[in-house]
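Left out: one protein chain. Kept in place: all the others.
Each chain carries a letter (A, B and C) given by its place in the written order, and its residues are counted from 1.
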Amino acid sequence: MINVSLIGSTGYAGIELVRLLIAHPEVNIAHLVSHSHAGEPISHVYPNLKGICEKICTSLDIDAITADSDVVFTSLPHGASDDIVQVLHERGIKVIDLSGDFRYTDISTYEKWYGRTHNSPHLSNMAVYGLPELYRDDIKNASIVANPGCYTTCSILPLAPLVAHNLIDTKSIIIDAKSGATGAGKTPSQPLHFCELDENMRAYKIATHRHTSEIEEKLSLIADKDITLSFTPHILPIKRGIFCTIYANLNDKYNADFIYDIYNKFYADEPFIYIYNNEETLPELKFVNGSNHCHIGFVIDKRLNRIIIVSVLDNLIKGAGGQAIQNMNIMFEIKETTGLDGPAWYL
Amino acid sequence: MINVSLIGSTGYAGIELVRLLIAHPEVNIAHLVSHSHAGEPISHVYPNLKGICEKICTSLDIDAITADSDVVFTSLPHGASDDIVQVLHERGIKVIDLSGDFRYTDISTYEKWYGRTHNSPHLSNMAVYGLPELYRDDIKNASIVANPGCYTTCSILPLAPLVAHNLIDTKSIIIDAKSGATGAGKTPSQPLHFCELDENMRAYKIATHRHTSEIEEKLSLIADKDITLSFTPHILPIKRGIFCTIYANLNDKYNADFIYDIYNKFYADEPFIYIYNNEETLPELKFVNGSNHCHIGFVIDKRLNRIIIVSVLDNLIKGAGGQAIQNMNIMFEIKETTGLDGPAWYL
Amino acid sequence: MINVSLIGSTGYAGIELVRLLIAHPEVNIAHLVSHSHAGEPISHVYPNLKGICEKICTSLDIDAITADSDVVFTSLPHGASDDIVQVLHERGIKVIDLSGDFRYTDISTYEKWYGRTHNSPHLSNMAVYGLPELYRDDIKNASIVANPGCYTTCSILPLAPLVAHNLIDTKSIIIDAKSGATGAGKTPSQPLHFCELDENMRAYKIATHRHTSEIEEKLSLIADKDITLSFTPHILPIKRGIFCTIYANLNDKYNADFIYDIYNKFYADEPFIYIYNNEETLPELKFVNGSNHCHIGFVIDKRLNRIIIVSVLDNLIKGAGGQAIQNMNIMFEIKETTGLDGPAWYL
Partner (left out) sequence: MINVSLIGSTGYAGIELVRLLIAHPEVNIAHLVSHSHAGEPISHVYPNLKGICEKICTSLDIDAITADSDVVFTSLPHGASDDIVQVLHERGIKVIDLSGDFRYTDISTYEKWYGRTHNSPHLSNMAVYGLPELYRDDIKNASIVANPGCYTTCSILPLAPLVAHNLIDTKSIIIDAKSGATGAGKTPSQPLHFCELDENMRAYKIATHRHTSEIEEKLSLIADKDITLSFTPHILPIKRGIFCTIYANLNDKYNADFIYDIYNKFYADEPFIYIYNNEETLPELKFVNGSNHCHIGFVIDKRLNRIIIVSVLDNLIKGAGGQAIQNMNIMFEIKETTGLDGPAWYL
C-alpha cells in the first residue's frame, strides 16, 4: 500500500482526489490536511463520504506527514505550494503538486505571468511536468511532479502531435476553451452565484490567462521554437468538463486519414487517450466526465486548409486529481490505470 | 405619470421591479436607492440595462424621496423595512413594502416567528395585505400595502376558495413547496454556489419557515378558525418559479367539476388567475415564469378522498415585483394589468 | 468470475448497469442484448465506453445466453419481461428483473394497476422482492429477483421502520417525490425535449402512478394491515436522483432521538443506508448521486405532531442497476458491496 497525504483536502480539486483515492485499491490515506476544516470529519464537509470515510481533517503537521506518508499531494493556491513543497522535499517526501508553482522550465516566464518571485527555483528546475503521455519516463524517477491543470492538459494533448511533426502554422493557433464551473473553485462569489451563472456563459481573462504561458512553453519545447498563441477561457453553466475548440492553419494539404494516423501513432498504447476517426461523431463532455480520459476529434476544412480540433476531458480528473493519481501510479511502479479504469458516466 | 422610488433597488426582487417599472407606460422612476451601490449607474450593476436605464443609484435621502415620489417600494430585509416605512408614512408617502414586517394582523405572531419586537405595530395594523384577489377594495385606499411573498401567494391563492367554502379538513393541509434560487436572494453563499446547487435540490427550514405563520394567519382569517399546517420549502436548481404541491383531505365526496366551479366562481374575472379543468395538463413553471400569472390545477384522488393541487407562479413577479405593481395600479386607479399584461416566456 | 448477460443494454437503466458491471471485479460480461442496436459496438451507442468496452450488441439468442450466463439482468419494459423471464427460468438461469412484472405478491393488484394479464403468475409468486435491507435472506436463494425501482426504494426504505413499529398513522402518509429525468428513460419526446424541461418542473400521474400500488403493498405486508397513501411524482430539470419528502402523523409524542434510534437499529450494519441525526443538515441529491447509498433525514414538527422525512438516492444506481448488482452479490455469496463501494460524486 502507498501511504498518501493531501494538503488542501477540502477544495474541489482536493475532495475529488480524496474520492478517487478512497476507491484506489493500493492506497492508504494517512492525513487529510485542511486549513479551513481542521478538526472536522471530512464527511461533515462532504456528506457524500458519510459512512465511507470519517477521517478527521487536520492542520498542517509536517512531522506527522513525514512520518506516515510515501507521497504527498499538494492542492493549494500557487504561491502557497512553493514553500510547502520545499519543506516536504527536504524531508525526502515525494510530492505531486497541483498548483502552477513548479510547472515552468523557464522561471522568468512563471514570475512574469504569476506576478511573484519564486522561492525555490532550484526545485522548480528539477520538478518533472506531470503529463504522462509526454514525460512518462521522467515521472518514474521524479521526486517532485508538477501536475498540469485542466486547460493546459486539454490544449497540449491535441496540439503536441501536430507541433512535433511540424504540420501546422504555429503562428495561427487559437484555443477557444470552455470550462465547467468547478474549475473556478469552491469559494462563493457573485459570478459563481447560482442565479448569475445558470443559463448564462461568460469569457474571462482574454489574452491574459496564466495557462496561456504554460501551454506556450510546453509546445515551444516540443516544436523547438517559440510559439505564442491565443487562449480564451469561458465558463459554462455546468459543473464539470473542459471543451477546447482549437484552430490552426495546416502547413500543407494533409487529409484526415493522414492526421488520424499521426495522432494514433503519437498516442499508441496510451490508455487514456482516444482519437476519433473522421466518420465518427465529435467528442462531447459526457463521453469523458467522470473518467481520466481525454477524447480528441478533428475536422479538416479543405476550403481554408485549416484543422479544427475538439478535445474534451474532465477538469477534476484528467485535469487534476486523476492525472495526479496517474502520476503516482507511475512513480510507484504500479499499473498506470489502477484506480482510474472506470468509464465516464455519460448520464 | 406616477412618480415612484425604490429603496433596495439592486437585490433580485428590487432589480426585477426596476425591470418591470421601466416597461410600465404610466410610471416615472424618481429614485433608485441602493445602499451597496450608491453612486453607481444601475446599468453598471445590471448590464442588461445598458443603453436603457442609466440612472445613478443613490443613498437613502428621505427628503429627496418625499419631494419626488407618489409611492415608494421598499424591498429591504425584514426589520429594516419597519423603521423606514414609518418615516415615509409620516411624510405622507404611500408605501408598498415587500418585506414581512407589515403582513401580520396579529403582531404577536410576527414577533414570535421573526424573533424581534415590532417598532410600529400601529402601522402594521393599518397596513393592508396586498393580495389583490382577496383584498382589492382595501388596497384601493391603503397608504401602506404589505406585499405578500412568493411562497405565501402561491399557497394562499389555491387554498382560499377551499377554506372559504369549508371543503377541506383544515388539519390535513400539507404544502410541499419548491422554489427557484432567486428566492434565496443575491448574496453569494456556499449553498447557493453554482456547483453546490446545480443538479441538486434541498429542503430547508422544515416546520420552521416564517411563511408558515403568514399562510396560517391568512387562511385562518378566511376560515374563521385557527388553521395550522405543514409547509416545506425546497430550493431547485433553476432561477425562477414557485411550484406548490398541496394536499388536503376533502370534507365530502366532491367531484372535480364541483371543485372546478368553486375555483372559477371564486376567481371570476381575475386577470392573473387561471384554473385548469380536469382534462388539461397540470400547471408547469414555464407556463407562468416571466408573467404575473398564477396557474392552479388539481386532481381529486377518489381512493383517498383527497385533493392534490398544483399551483405555480413566478416568484419575482406575482410573488414579488409584479404583485407590487398590481397593487400600485389599484392604488392609483389605473387599469390593474397595466405593465403586467405580457404572457409568460415559455422558453 | 460471474458470467452475466443483459437484455435491454442500451436504455438508460441498462447502460448504467453496464457501466457498473465493467468496474465490478468479479464479473465477466457475456452478452449485451439490444434490440435497437444489435450489431453495433456498445461504444458506438455510448462513446464513453470507447477504448474500454468494445463489445458488440446482439439480438436476443436464448441458447447463447443460456450457454454463457450464470445470471441475466432483464432491463425491459413491463410486459416484455414477463415472457422472457419465464423462458430464462425454464432454462435454469437466475434472473434479476428490473421491470415491474415480478414485484407483486398479489397478482391482481399488478393486473389492475398495469392493465394487463400476467402470463406467468406462478413465477411472480416465487420471485423475491429485491430490496436487500428487507429481504436479504430470501434473495440469497432466489432464482428470480424482482428488482424494485427508484421511487419505491426511496419511499419504502424510510417508511418501513416507522410502519413496522406502528409509529405513524398509516392513513396520513403522503409521499411527494421528485425525480431526475433519466427516470423517464432514453426515448425522445416533447416533455423530455431539453428546452421543455430545462428551468421547469412538472408533476405527473398524480394519484395514478403504478408505483403507488407497489409501495402500498410492501408497506401493508410490513404493517400487516392495508395501507393506502398519496404518492405524487414530479420530474426535475436534472439528470439523476430521487428526492422524497414524506409526511405522516405520529401516533404519539415521539422525540427525534427516539426516532433516530428506531432507524439506526432497523438499519444497523446496512452498508448503504445512512441516517441523519437531528443536528445534521438534511440529505441532498449530491450526497448520493453516483453511489448505491440511500440517505434518510427527518424533522419532527412538534406543533403538528407530524414527521417530515427527506430520503434521497440515485435512481439509476440504488434505484436500478446498483441495487441489481447488490442483489447479484447476495445471490452469488460475494461481499455485498463489491463493485458498489465508491462514494457519491458530490460534484
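Before moving on, here are some points about what is shown:
By our rule, a contact is a pair of C-beta atoms (placed from the backbone, for glycine too) under 8 Å apart; a residue touches a chain by one contact, two chains touch by 3 or more.
Nothing here was measured: the structure is a model prediction, and the numbers come from that model.
Across A:I107, A:V299 or A:I334, the residue that sits in touch with the chain not pictured is A:V299.
Across A:A23, A:I56, A:A80 or A:I174, the single residue that touches the chain missing here is A:I174.
Only one of B:G39, B:P77 or B:P343 touches the chain withheld from this view, namely B:P343. Note on the undisplayed chain: of the listed residues B:L250, B:V288 or B:L304, the one touching it is B:V288.
Annotation: of A:T232, A:N251, A:N264 or A:T338, A:T232 touches the absent chain (contact as defined above). Within the complete assembly, residues 172, 174, 176, 178, 195-196, 199-204, 206-207, 228-230, 232, 234, 236-241, 243, 245, 247, 282, 284-286, 289, 299-301, 303-304, 306, 308, 310, 347 of chain A touch the chain that is not shown. Contacts to the hidden chain, counted on chain B, fall at residues 12, 15-16, 19, 22-23, 46-53, 182, 198-199, 239-240, 271, 274, 280-281, 283-284, 286-288, 290-291, 293, 295, 316, 341-347. With the whole complex as reference, residues 12, 181-182, 186, 188-190, 192-199, 237-239 of chain C touch the missing chain.
Throughout what follows, only the chains that are shown with their structure count from here on.
Put simply, the chain nearest the middle, going by average C-alpha positions, is C.
Averaging Cα coordinates per chain places chain A and chain C 36 Å apart. The distance from the centre of chain A to the centre of chain B, each centre being the mean of the chain's C-alpha atoms, comes to 47 Å. A straight line joining the Cα centres of chain B and chain C is 39 Å long.
Along chain C, residues 199, 239-240, 284, 286, 347 each make contact with two or more other chains.
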